[in-house]
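A protein chain is absent from this complex, but the other protein chains hold their places.
So that you can tell them apart, the chains are marked A and B in the order they are listed, and the count of residues begins at 1 in each.
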Amino acid sequence: MNAITQRRRREAITAALLLAFLIALPLPIHDVYTRNLFIITLLFAGLAQSWNILGGLCGQISLGHSLYFGIGAYVSTLLFVGPHISPWLGMCAAFGTAGLLALLVGWPCFRLSGHYYAIATVVVQEIGYLLFLNWDWVGAASGVYIPFRGESWLGLQFRTAKLPYFYLTLAFATLTWLIAWWIEGSRLGYTFRAVKDDAIAARSLGVRIFPSKMAAAFISGGLTGMGGAIFAQYVGYIDPDSILSGPLSILIALPAVLGGVGTLWGPLLGAAVLIPLRELSSTFLGGSGSGVDLMLYGALIMVVALLRPQGLVSLFPRAKTEAAR
Amino acid sequence: MSLDAMLQVAASGLLMGLIYALVAAGLSLIFGLMDVVNFAHGELMMIAMYAVFSLWQASGLDPFILLPLVAALLFGLGMAIYRLLIARALAVRFNKGMVQIFATFGLAIFIRGLAQMIFGGEFRSITGTWLGGRTWNLAGIYLPLPQLAASLVCLLAFAGLLLIGRTEFGRALEATREDREAVALIGIDRDRIFALGWGLGAATVGVAGVMLAGFYYVSPNVGANFALIAYVTVALGGFGSLLGALGAGLLIGEVEAITAQLLEPSLKQVGMFAIYLAVLMFRPRGLFGKI
Partner (left out) sequence: MKRLILVATVAATALATAHARAEDIVIGAIYPLTGNAAQVGLDAKAAYEVEADIINTTHAAIPMVMGKGGGLDKLGGAKIKLIFADSQNDPQKARAEAERLITQEHAIAIIGSYTSATAATISQVTERYEVPYMSADNSSPSLNQRGLKWFFRTSPHDEMFSAAMFNFFTEIGQKTGHKVKSVALFYEDSIFGSDSSNVQRKLAADQKIDVAADVKYRANSPSLSAEAQKLKAANADVILPSSYTSDAILILKAMAEIGYKPKAIMAQAAGFQEQAFLTGAGDLAEGAMSRSSFALDATKSRPAIAPVNALYKAKNNKDLNDNTSRDVTALAVLADAINRAGSAKPEDIRKALTETNIKGSDTIMPWAGVKFDETGQNTLGTPVIQQVKGGVYHTIWPFDVAVMDPVWNVGQ
């Protein structure tokens, strides 16, 4: 018990130091492209951590998380565009709606196991995508523009400034990390681990599997929806193809998988490697249209998956012992 | 709607269903053997389509003649993928399921980039084939010959795969599937069986690609148009059940055709996805899966 407390304290201190570093990071860097890269990386670090709560800690591999992301983005955007409700409230609404939706999806899907569950999550997301693509009230294929209503923290709109969005996404990534950290040390984390490792044994130990999965789904889906709300406000335009698509679901899960599934640091590390690589390769190699950027991206995923099955965190020996725990 | 029109809808759904089943057959085979979902399945099909397109362009021979060649090519490719990638993914001790998913997913992206590099993004079509553009008018019900041929090939492929199951190799496959550790004791080389299984699965999807190229365009992203439907088909039928994949393909084809008539055509895939969810509520391991 003492060792665990000590480890958790160490994790919290590391996180605080990292946070301090990240707060200072963008200050000497003024170019917009790099700041944008940081923002997208932090957003996906947060999204991957959200996914990790269900996919990693609780072991339910969802390949349809863009559904929650998209719902969150739509909810907060429609509230902002229509009744002028601040995106701060929009984010809370996004959390609630996406979380409830995750419960609704989990209700039938959690009785499925393994690949049946994974494909069911894809199918549900795809149905959501098709419905939004054909639903005129939410703009159907045309999507929704977010009009620029002037520089403001309340409306989370800034003409060209990137720093506010940097700190917003940093706060989001920190929040998801803290929640994952809290879950790990709580009774909830214990039940999640039991469900993940051996559902049958867990049941015999008196762990109620279904409610545990539902709890994980609510937190994971809700946080993902919150990320969607932030993304929508940052980009200023949403449409089903860019926020509710299959490839996005994979991109939400991928940093966690490559970084180290079920670990605290994996999603962060995975995002820090994967997202810049993806953005930079498409920016500097994609202009030729030769497909080299895709080959590089695909090869990286294969190599990391095979050589570092526990994720990139296993490169750090101390984290490794924690991942294998 | 007239009776003719209804029969036409049913016939089109039937043909499409058999084509879905053909595309899904290889996926089902590989899954049944080693519990691996190949997320590069659509890309293997795309390779077969480009292979037959290139061979047709170079030689002018009909895709039918090129069919065995492309199937053999894909067989080799499947074995190579197993040896280089899948064998390593199976040897992994942690996060096995996740490693398999993302290793094959990485492969899919890599193949797409490669196709873009070699062939560019242009949509290509094979024209002037024996069957291309011909259609059989059966008392007012139209059956396009390329699709009809693909459906028949689908039935032959399933018959072939089921027959293989009765040969010595098939029994070795079955034994390997049942108990991976024990087969080593009776002198079966598990790795060799798996490699052959992958070859066979890839060859099957190669056959699907060739038949599809007879009436469908080819592009680096064409695999994605069919891949999700193939996964749904296999899961709906029950992972590893060949007959299940055939039945599920037919069901999906019909549901899609009917949804397109009842709702808007842009929502026709909602019908097939909803059926998947509905069936799995009652049979969590698919129509023919072992409970």
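The criterion applied here is as follows: contacts are C-beta pairs under 8 Å (C-beta built on N, C-alpha and C of every residue); 3 or more make two chains touch, one makes a residue touch a chain.
Keep in mind it's a predicted model, so treat the numbers as computed, not measured.
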Omitted-chain contact residue, chosen from A:Ala94, A:Leu112 or A:Leu133: A:Leu133
Contact with the hidden chain (one of B:Asn95, B:Gln147 or B:Ser241): B:Gln147
Given B:Ala21, B:Ala108, B:Val207 or B:Ala260, the one touching the chain that is not displayed: B:Ala260
Among A:Gly70, A:Gly128 or A:Gly291, the residue in touch with the chain that has been omitted: A:Gly291
Residue ranges of chain A at the interface with the undisplayed chain: 25, 29, 31-34, 36-37, 40, 130, 133-134, 140-143, 145, 148, 159-160, 231, 235-237, 239, 241-242, 269, 272-273, 276, 279-280, 282-284, 286-289, 291, 293-294
Hidden partner interface residues of chain B, rising order: 5, 8-9, 12, 16, 19-20, 113, 116, 120-125, 127-128, 133, 135, 137, 142, 144, 147, 215-217, 219-221, 224-226, 229, 256-257, 260-261, 264-269
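By our rule, only the chains that are shown with their structure count from here on.
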Centre distance in Å when chain A and chain B are each reduced to the mean of their C-alpha atoms: 32
List of chain A residues in touch with chain B within their complex: 61, 108, 111-116, 118-120, 122-124, 126-127, 130-131, 133-134, 246, 250, 254, 257-258, 261, 289-303, 305-306, 309-311, 324
Chain A contact footprint on chain B (complex, rising order): 31, 37, 85, 88-89, 92-99, 101-103, 105-117, 121, 220, 228, 231-232, 235, 239, 264, 266-267, 269-270, 273-274, 276-277, 280-281, 284-286
